[in-house]
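Quick notes on the structure that follows.
Apart from one protein chain that is not included, each protein chain of the complex appears where it belongs.
On to chain A.
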Amino acid sequence: MHPPLSSQKVNLQMQGITVRYGSFIANDGVNISVDHGQTLALLGENGAGKTTLMKVLAGIIKPESGRIQINGKEVQILSPIHSQQLGIGMVHQHFMLIPTLSVAKNVCIGLKSAGYPFPNILKVENELIKISEKYNLQIDPKAIVSTLSVGTQQRVEILKALYRGAKILILDEPTSILTPQETHGLFGIIKFLTGQGCSVIFISHKLNEVMEISDRITVLRQGKVTAEISKDETNEKDLSILMVGHEFTKKRTIKPVPPEASELVKIDRITYFDERKLPVLRELDLTVKKGEIHGIAGVDGNGQVELAKVLAGILRPDSGRIFINGNDVTKLSPGKRITAGLAHIPGDRQRLGLVMDVSLGENFILETSGKEPVSKHGILNFNNIRNTSKQLIKDYDIRCISVDQTAATLSGGNQQKLVLAREFSRMPKFIIAMQPSRGLDVGATEFVHEKLLEQRENGNGILLISTELDEIFELSDRISVIYEGKILATLSREVANRERIGLLMTGKTDV
């Protein structure tokens, strides 16, 4: 069997790592080092090259140049399994688990030491119980992975790495899917592991978390290391400048919504059952006023996706009604709702927001192609399309070569700008924004937030659904928490605080 942790002390050094994707340099001569018992935070924006660097360590990507040393010995990491044999365990952002199999089977897939050709699952289960108890992971090795919560699945990933002999544990954006309380629990596990001599590499773009958990911090910007410092020598403000290249101020002065503002959208006891006949939305009530951003906080998977789709008309609720400006739109198709003034910024912009293989110009007219001046008697007016598209590209600062290039060739941030430009140019009254800054860097996120606030200034109502609490707190006038398909509470921004919202996100209402 693989000993979960040996007393052997491990340090890791990566020197001059360079990775290129075509002409794009993802890692440019990057150096990092971690000692045993230490937590190194790898801080950087989306696209700074953090995940690429870790994929090199995990044996998924081979670097163009650079050296890796473990315990002073130079190594070539040939494959994922070789990386594990060297004592490296990676917990990917998207879990590498087989949902239909039990925890024990997941842990020992591909391991001949568990027994070959017939693995001794009973023995593996017993070993897992021991490791789980030792590190207080609280996992039942018999459980089928698909029945476990996201937080538990993450612990299964950690357990898997430990069982497979990891002494250096890489956690890629581990907190992005956790509630504040679960994050707290994870930090406890990390501290315990480093106390046992394990090294942890913690990848994040969240400054407060990095300051809380790490011993040393390496900051990456556009593929290069901009700083390598000990936590005690720095602070959040300095780190943010190192990460983004300039200081970003988040303080805005926003006029409060007048209390007499009229109701724009009313959602009345919406219930929706998924294809397994399980209730995903349960008699959900919600209102959005004119000139208001109403933020919906919650852990991923509590009905957010379905709520957005029901409002947009993509899913039909099993009961309940939706009113926009007092008109019942429950039975209207998405097209008719668009005419009624609805705009939808979907969470999955590549599938629901854009047609990736057609031009920017065609993407702009998806919702208006049948109307003048875009077309007349069913014939498209390309002059008009070209000119409006060019104007929108200018107004929304979409970085592209021409209106004829396909949406797929744009970066994530520019794709989102394209969606915003199309939706907002129709002069909507009510906007559903689902995870509008997902996967965007700080600059693009700022842009999206400013555009949403601009719509608010214009007196439009916005429903902002996000699992990023920072985003919710920054933009919302009122904050509601969704839990298991119900709104547990609605708080005004004055009384809402992270702790209270965090507890509500776990379903605790008695606070």
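We take it that a residue touches a chain if its C-beta (ideal position, glycine included) is under 8 Å from a C-beta of that chain, and two chains touch if they have at least 3 such contacts; residues count from 1.
Criterion: contacts and distances are computed from a predicted model.
**Q** Look at the options "Nucleoside ABC transporter membrane protein", "Multifunctional fusion protein", "Na+:H+ antiporter" or "Dihydroorotate dehydrogenase B (NAD(+)), electron transfer subunit" and return the one that UniProt uses as the protein name of the missing chain.
**A** The chain we cannot see is recorded in UniProt as "Nucleoside ABC transporter membrane protein".
**Q** For a quick check of understanding: of A:Ile17, A:Val34 or A:Ala58, which residue touches the chain that isn't displayed?
**A** Of the listed residues, the one touching the omitted chain is A:Ala58.
**Q** Tell me which residue among A:Leu97, A:Leu239, A:Val288 or A:Ile472 touches the hidden chain in the full complex.
**A** Once the missing chain is taken into account, the touching residue is A:Leu97.
**Q** Going by the contact rule already stated, which one of A:Gly72, A:Pro117 or A:Pro259 would touch the omitted chain in the full complex?
**A** Touching the chain that is not displayed is residue A:Pro117.
**Q** Can you tell me which of A:Gly66, A:Pro80, A:Pro279 or A:Gly443 touches the chain that was removed from the display?
**A** Candidates A:Gly66, A:Pro80, A:Pro279 or A:Gly443; residue touching the omitted chain: A:Pro80.
**Q** Given the full complex, what residues of chain A touch the hidden partner chain?
**A** Touching the chain left out of view, chain A contributes residues 21, 24, 26, 47, 49, 51-52, 55, 58, 60-61, 79-81, 84, 90, 92-93, 95-101, 105, 108-112, 114-119, 275-276.
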